[in-house]
Structure formats: structure tokens, C-alpha cells
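The complex appears here without one of its protein chains, the remainder shown in place.
Order of writing sets the labels: A, B and C. Residues in every chain begin at 1.
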Amino acid sequence: MKARVVGDLSILPPAGFRSYGLWFWAGLGFMSIETAGFALAIGAYLYLMSSAPQWPLDSPSPDLLWGTLQTVLLLASLWPALAFSRAGRRCDLAATRRWGVIVAALNALALVIRGFEFPHLNTRWDFDVYGSIVWALMLLHTAHLITDFIDTAMLVVFLFTHSVDVERFSDVDDDCIYWAFVVLSWLPIYLLIYWAPRLAS
Amino acid sequence: MSLDAGAPPIALDPERHAALARVWATPRGLWGFLTTVDAKEIGKRYIVTGLVFFVLGGLLAAAMRTQLARPESGLIDPDRYNQIFSMHGTTMMFLFAVPIMEAMAVYLTPLMVGARTMAFPRLNAFSYWIYLAGGVMLYAAFVLNIAPEAGWTAYAPLSGPQFSAGKRSDIWAQLITFTEVAGLAAAVSIAATILKMRAPGMTLARVPLFAWSMLITSFMVIVAMPAVMLASSFLISDRLIGTHFYNAAEGGSPLLYQHLFWFFGHPEVYIIFLPGLGMVSEITATFCRRSVFGYPVMVLALLTTGFLAFGLWVHHMFATGLPRLGDSFYTAASMTIALPAGVQIFCWIATMWDGRPRFGTPMLYVVGFIVTFVLGGLSGVMLASVPLDTQVHDTYFVVAHFHYVLIGGAVFPLLGAIHYWFPKITGRLPSELAGRWAFALIFSGFNLAFFPMHLVGLWGMPRRVYTYSAEMGWGGMNLLSTAGAYVLAAGVAVYLLNLIVAARRGPAAGPNPWGGGGLEWATSSPPPVYNFGMTPVVEGREPLWLGEELPVLDGLDERTREVLLTSVSQAKPTSREGSPDPSIWPFVTTLATSVLFVGSIFDEWWVVWGSLPVTACVIAWFWPKPSHSRQVKRRDSGIPGAIA
Amino acid sequence: MRHRRRRLGLAFGLVLALSAGCNRENRNLDATGPETLPGLVAVSTLKPGPARGPQPPDPRGAEYEGNAQHIANGQRYYQWFNCSGCHFNGGGGIGPALMDSKWRYGGSMDQIVASIVQGRPNGMPAFGDKIPEQQIWEIAAYVRSLSGEADKLAAPSRAEAMRSTPPINNANPQPQTGDSAAATAGPNG
Partner (left out) sequence: MIRPALRMASLSVAALALCGCRGVQTMLDPAGDQARQIDVIWRLMLWVCGAMYLLVLVFLAWALWRARRPPLAAPATGPTPAEPGLERGLAGWAGLIVAGLIVLVTASFLIDRSLAELRPHPLRLKVTAHQWWWQVEYEGARPDQLLTTANQVVLPVGRSAVVELRADDVIHSFWIPNLAGKVDLIPGRTNYVALTPRRTGVFRGQCAEFCGLQHAKMAFDVQVVDPAAFDAWRGRQLAAAAPPVEAQAALGKQTFESKGCVMCHRIQGSEASATVGPDLTHLMSRRHIAAGARPNTRGDLAAWIADPQGTKPGTPMPRVALSSEELNAVVAYLETLK
């Protein structure tokens, strides 16, 4: 059996944006893993809530202030993230750098607010199962806030210190998709942790 | 189709081969060993490590059988026996079955889909290292008498803070974290390779069945493994910082553990056995000289099995007193899964019926698989019925069932597949005589060991007992099982010896010793470090059986590591991407992560302080290297997906 | 010079951890030895005349205190034999608190065993002939872990029961006043 050359691949462009590059698929893979993790943790919360005589078991509901502030901030940060992504896909370096700093700052602010949320949960992880599952969900989401902050900060530092070409612009786009995922995954958790105790009682 | 031992169809001429081999080469020596990103190198190591753990798990099983050979035998005390059977289950399920199937995929998928390497080579390397770290931790704990003791399922509250003293169940929970991270990493890499890096022309209808089964297995891993990570993380936080997930007195529920565990547990056994189906399809097609009958039905059956697997985990919990109507739903779902399996069995036998089967050793394992797996599948249908399950649940009937479907359904195809692809991996043919002897011993030993367990289970012998009294009448069958276990062990020994001897002194195997049709047989044996110099174009399901000439595409860069990306469904070439060079960061990240995981067993603050070195390693790993498009300096116009 | 001493300390610490690890985990299922009630155990450091050297501690003290299975058994016997009747869940009530570092009759293992065997004034009954000696040593091991002074790795975090104390495997021994201490642990711990 012999090989017969029938074409030339060198005319193909280097990796592109979104599904044309491999990094997007890595992001997609990890987001589906984290979606499964979030869904199961939320399932566990609902399972425990349904089998409990009252919910929360014997601690006050979490204070609404910081949680709602966090939700508003995260939703508001979607627009700068979109602008950051579009600048990246336009390969416009100046705009990408500007929006990058804004998104990183918002991410940092979200982490600060999260720091205030924990004391206002009004329960401890070792109080009862309500405290345990609330802290589990909050820590799960906080881990994602932290990883995305590191990812965005690293990218922004790179944008300012190195010459940027298409691969790095597609990294910007992937990071924005991951940030949107972190924001959207917060919504069900916010409703569960802050509103389920109020609606259930 | 002559069994040409001569030049492979896709061989590059010598100087292009030398240039490309230098670009894709792995550094020599220890540094090369620690930094390699070559999927074949990592795949070989993964398979060998998996087989080592298979032998260790087998020795543990032999110890259990020796203890159970006679009633009231004082050979092993209950504490040691609980550790041994927990280690046997944990090793076989988490350190052998899932990893070795992914290991076969890591080695074979790029070759079968016509790619130069895996999608995320460093992630592959990390997957192997973190898996190895987990295995080393578990067996170090076994030596230090801190091995898990609550079974491979480790139900709470027995594995909880009050009833499992010391650090034993923590070691089990942390091992889950190790192996699941390894499994998830490999699954993402395998799925991306199959979806984005197929040879041009390999549409979804021409993807080899082994690649299909690995794609579906990867999706199942991605959805199922987070469940056991949650279950074990909740367990370890109960044990270390006093949370109450499974503490009934504080609102928690032991059933929450079982739901989370078995939501992973049942897909896990399909994650183990779906790759086995893929291997059977490949071997059957080659040895019957006929492409598998009913390809679309086979793919549909794989998809149905993968999807249904998530809907029937409660059949492990029929005895926990859940409402009976709910249980009946799971009876129906559990029985429905017999349909895709039955259809696949028909297709394989039809392929044999219509083709001309030649009984090389791999084909013997396929026949052994069909005979064994169907019996195990049918005893599974019996277990699906709620009333019958309340009698046979947690007895030796269940032990017999899952050994029939796991050893029959996954280990037989695996042994056949290793024998089948051994010439491609090492370039040498294993001896047929030793192969047949090994099969005979394994098949008869297996049936002698596990068929009597059906009877002992029906006679009321519960699972996980370290001994039983003489007047129960179980002594005879247990002795028979122990004899069978030794014969099975002998068979495995002959099998492994055959491979070890053949690896050094086996006759040279040409590129295609069995006359297979897949792309992996188009390269030399063992394949060059870059797999395919020129990318093959696929026009049918078995490209090498289509005619005398294999169309190829040239033009991928030879000065840098470059791979071709193709569209998901039609595999049309879309773009070229750089493949990472060998990197030490996967290994170093594994060290940092292992320190974090093991340290957090002894002090929970390790999670906080241990994450700093891990973050540093990850940043260093993902810190962008000089980008591929600048290295290649091709015109950047027409970047797919850009807005400008 | 200082480096070598620190490296020696580290090596010694590692060896200690490993050996403690081995003792922490074994289940000693073999038959227990003959009973030897504790000899004369000094319960207080006040004594007339020239100060005599402290007696050597009973070797079983270290063995029971560091062993996870003994502490777990002690936790069960603490509930079974109704120690919680007076000492509540460690915070104290009728009987003194066990979770703090104040010990009226000595807080080392053999002093606690002596208190259980001989009984103490103000209501502590003598369990010498009622509870077999191995179980007394196990209850003493659990009481030591309650006080937070013992090896934290061997102690369980909680019991499969209502929450009664903060997790005892990271309890800190500063004095706490009665069971209210546990209640007022409050959200910020």
C-alpha cells in the first residue's frame, strides 16, 4: 500500500477563535465538569432541604445585603466582559488592555464582597447540615471566583508586558466565556442560599 | 491484503523523517522521563502502571480467597481482612479499571483518528502523574496500616468520624480526589482529540468504534466523576472539620452519601465496560475480515448505554427502604439497559457469522467476552427486579454478577486488546501458544472461581464477611472458588509473562500483522514519535481495506510541533495549532497538588497554604510560550472566528 | 550550628509522626493483659518535706492516648456509662468541665485513670471494680482528647449525635466555662 499526496495543508490559517482553537474545548470541558459539580451540590442542598422539618434548621437566614450586592456586581460585570471579549476578537490591543483591567478589578471586587458574605451567612459549617451545605456551596463558587481572578489577572499582566497575537486574543475570549460561566453559575446558588430559607419558612 | 512486514504506507523519506523526529523528540534521560508530553510514552507508562495495580489487586483477592477457602479459618484477623477487601475494591475500580481504559485511549486515539498527538499533551502527562501519586499514596498507607477499611463504597456513617477511627477513611476519600482528577483530565483530553483532531474525511459516520466508545466514556466521566468527588469531599469534611452532611442527628442523611456515590457508581461501571465494547468491535472486525455489522446501530447502542447509565443508580439502594413506586421506575430503567447491550451482542455475532473468523488469541478473548458478559448481563437483569434484589443484594450472588460483567465485560476485552495492539506498541509479536494457554487458564479459572459464587449467594452468604461458620454449608463452594481463583491467577501470570518475554525477544511485527483496517495500522510498529508525517485522508470506515493507495495531505510545518484541527462533524480541515513542547510543569504541579491533598488529611490548613505552591505551578504551566503563529510566520489573514 | 539542630529536630519530628502514625492506627484486637489497678498516683504537686522526683508515667498512658480506636471506644463508653450525666458532653455541669486545661486532680492519663478508679470527693463514684481497666484507660484517652491537650490527629471530629462541642480534633485548651461555652461558640467560633 502506497501513499498518494492529494493536497497541501500549509495554506490553512493558524488556530482561530472559539471552536476553531483547542483551548476553547479545554474550557468547555472544564466548564461541563464544574456544571456537573454545581448541579449535584445544588441537588444535595434541595435533597437536604426537602428532608428537613424546617429550613434553616435552627439558625437565622443569611443577611441579604452582601449577597445581593455580589449578584448585582457580577451581573453588571457581564457588560465589561463582553466588551473585553469583542475587543479581543477585533485584535484591538489598546481596547483589550483597557477592558482587561476593568474586568480584573471587578473580579477582585467580587472577591472582596465575598469576604464580607461569609460572616453574614449566620451559620457555621459545623453547626448543622444546613450550615454545612451552605458553606459547601459558597466555598465551591468562591473557588471558581479565585481561579478566574488568577486567570484574568495573569492574562492582563501578559497583555501589558508582551506583544500579543491571535492565540493570546483567543485566550482573552475564552477567559470572558469562563467569567460568564462563573457569573451564571452564581445565580442559582444565590437564589438557593439567600432566598430558599426565606421562601421555605 | 498481504501481511506486508515491509515499509508502512505513510513512511516519510529518511531526511524528512529525521527532521520531524528531532522536532517531536522527547529529551533523553530522567529529564525526558519527567517532562515527556508524547502521548505514546505516557500511554505506555499508564498501561504498565495500570497492569501493576491489576496484579496488586489480584494478589489482594488471592489473600481474600485463601481466607475464605475454609470456614472459621484464623488466617487473617478481621481488621486486616477489612483493609484487604477495601483495598482490593478500591485498587481494582479506581487504580486499574478506569485508568487503564483511559490509558489505552491515550495511546491509541491519536493513531486511530490520524492525529500527530493528543489534544492537551501536558494535561495527559498531569493525568498520569496525579494517578501515580494517588496509587503510591494508597499503597504507602496500606504499608503504614492506614489503608481504607470500609469497603470501596465506604458508606457513611461507618466511614464517618465516630465509627472509622484514625485516618483510614480520610486516605480513601483523598485517593478518590487523586484518581478522579486524573480521570477527568484524561477524559477532557480524549474528547477534544476525537472531536477536533480527526483526519480530514473522517466524518462522524467513519469514526472507529473504539474512538466512539472512548468519546462517550469521556462524556460519562465528565458528568459522573464530580458526584463521587462531592461525596468524598463531604465525607472528609465530616471527618476533619465536623460538618454534618451524613450525621442523621443534625439533619444530615446517610442516604445522601449513597445517592451521590451511586450516581457516580453506576456510570463508573459503564465507564469501565464501554471501552471494552469498543475494543471488542475493533478485534472482531479485523479477525472476521469484515467491518462490524450494523455500525449505526452499534453507535446508537453505545449512546443509549451512556445516557441510560445515569438513570438507574437507585438499583443499588433497593434495600434501603425507599418508596416502592420509585424503586419500580429504577427496575424498568435498569432492565431497559439490557436492550442496547443485547443488540450489540447480536451485531458482533452477526459479524462473525457473516465474516470468516480466524481464532487468534484476541478473538478467543472476544468469544470468552460474549460467553461471560451475557451471563453477567442477564444476572444483572435479575438484580434489577426489586423483590429479587431484596433477597440477593449484598450477597455473593451480587459479587458473582459484577465480576462476570467487569472481568467478562472489561478485563477480557482488555486482555484481548493488549494482545491485539501489542505488536503496534512494541513492534514485536507475542507468542500465540502462550496466548492460548493464558486464555484457557484465565477463562476456566474465572468460571471455576465465580460461578459457584452464584450458588453461595443464593444459599445466603452475605458479602464482605471475613469468615463463616462451618454448619452453614458454604465451605465446599468457597473451596471451589478459591481453587478457581488460583487458576485465574496462574492464567494472568502466563499472560503477563508472554508479553514481558515478547517485548524483548518476540519476532518483529510489521506495520499490520493482523491485517487490520484502521489508521493505526498505517504507521510503522512502533509508530514514529510524530505518528503521521503526512496526514491521511479517510474515505471509508476501514481506510486500509479500501484499496491499494492511501490518499494523504502534506504541508504541516516541519520546523515546529504543529497539529491539524478539523471540524467536529465533517472533519474538514479548519486550522493549524502548535502542540506544547515537553514541560516539567505537569510533574511539579502533581508534586504540589499531592502535598496539598495528603497534607490536608492531617491538618485542614494545608488546603489554604498548600494552594499557594499549586497556584504558582499552574501559572508557570499556563504562562504563554512564544505563540505558534509568530513561529510559523504564515500570513495571519482569515483567522477563523475573528470579528474584524 | 543552628541549621543542623533544626534539621535534626525536623528529622526527629518526622520519625515521631511516623511512629505515632503506626500507634494511632492499630486496633489491638488481641486479648487484653491482666488487670493492674494503678499504684500510688500523685494527684497534686503540693507535698510536705523535700520534693521527690515525679514517678515515671504508666506506659499505657501514651499508648492509649495516641490510639484512635481507643479514643473512639472511649467516646462510646463515655455515653454508655453515663459520664455525660454529670460532666455533660465535656462542658461540665454537676461535675467539673473536662474540655478545659484546669484539672483539680491532675490531667495526665494515669491521674485521670486514678480519678475514675478511686472516685473523687463531691460525687465522683469509684468505678474501679465496675468498669474493666481497659475501658477505663479508653475513657481517660477520650477525656484527654476532649481537653484538647492530646494528639489531635487521633481524635474524631464529632460523634454521630446532636452537636455538643466544637469539633474536638481541633479543640483549643484555653479554659471554657461549662456547657454554655459550647453554645456561645457562635458563628465566629
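By our rule, a residue touches a chain if its C-beta (ideal position, glycine included) is under 8 Å from a C-beta of that chain, and two chains touch if they have at least 3 such contacts.
In this text the structure is predicted, and so the values were computed from the model without any measurement.
**Q** Tell me the shown chains the invisible chain touches, ordered by label.
**A** B, C
**Q** Which residue, B:K40, B:H266, B:R290 or B:H628, contacts the hidden chain when the whole complex is considered?
**A** Within the whole complex, the residue contacting the unshown chain is B:R290.
**Q** Among the options B:S385, B:T426, B:T482 or B:S583, which residue touches the chain absent from this view?
**A** Answer from the full complex: B:S385 touches the omitted chain.
**Q** I'm checking contacts with the chain that's been left out. Which of B:T36, B:N82 or B:T426 qualifies?
**A** Touches the omitted chain: B:N82.
**Q** Of the residues listed, B:A18, B:L433, B:M472 or B:L497, which one is in contact with the missing chain?
**A** B:M472
**Q** Which of these, B:G515, B:G599 or B:P613, touches the one chain of the complex that we don't see?
**A** B:G515
**Q** Contact with the hidden chain only, please: which chain B residues?
**A** Listed in rising order, the touching residues are 1, 77-79, 82, 150-151, 155, 157-158, 162-163, 248-249, 252-255, 289-291, 293-294, 297, 319-321, 324, 327-328, 331-332, 335-336, 338-339, 342-343, 345-347, 349-350, 352-359, 364, 367-368, 370-371, 374-375, 378-379, 381-382, 384-395, 443-444, 447, 451, 454-455, 458-460, 462-469, 472-473, 515, 517, 540-542, 545-546.
**Q** Since one chain has been left out of the picture, which residues of chain C touch it in the full complex?
**A** These residues of chain C touch the chain that is not shown: 27, 29-32, 34-35, 73, 76, 80-81, 129-135, 160.
The definition used in the following text is that only the chains that are shown with their structure count from here on.
**Q** Of the pairs A-C and B-C, which shows more C-beta pairs in contact?
**A** By the number of C-beta pairs in contact, the winner is B-C.
**Q** Measuring from the mean C-alpha position of chain A to the mean C-alpha position of chain B, what distance in angstrom results?
**A** Roughly 31 Å, centre to centre.
**Q** Any idea how many Å lie between the Cα centroids of chain B and chain C?
**A** The mean C-alpha positions of chain B and chain C differ by 47 Å.
**Q** Give me the residue numbers in chain A that touch at least two other chains, ranges are fine.
**A** 126-128
**Q** So which stretches of chain B touch two or more other chains?
**A** 238, 241-242, 244, 247, 250
**Q** Okay, in this complex, where on chain B does chain C touch?
**A** Contacts found on chain B: 77-79, 144-146, 157, 160-163, 165-168, 238-242, 244, 247-250, 602, 604.
**Q** Contact residues on chain C for chain A in the complex?
**A** Touch list, chain C to chain A: 157-158, 163, 166-167, 185, 187-189.
**Q** Can you name the residues of chain A that touch chain B in the complex?
**A** Those in contact with chain B are residues 1-22, 25-26, 29-30, 32-34, 36-37, 40-41, 44, 47-48, 51-52, 57, 86, 89-92, 125-133, 135-136, 150, 154, 158, 162, 165-171.
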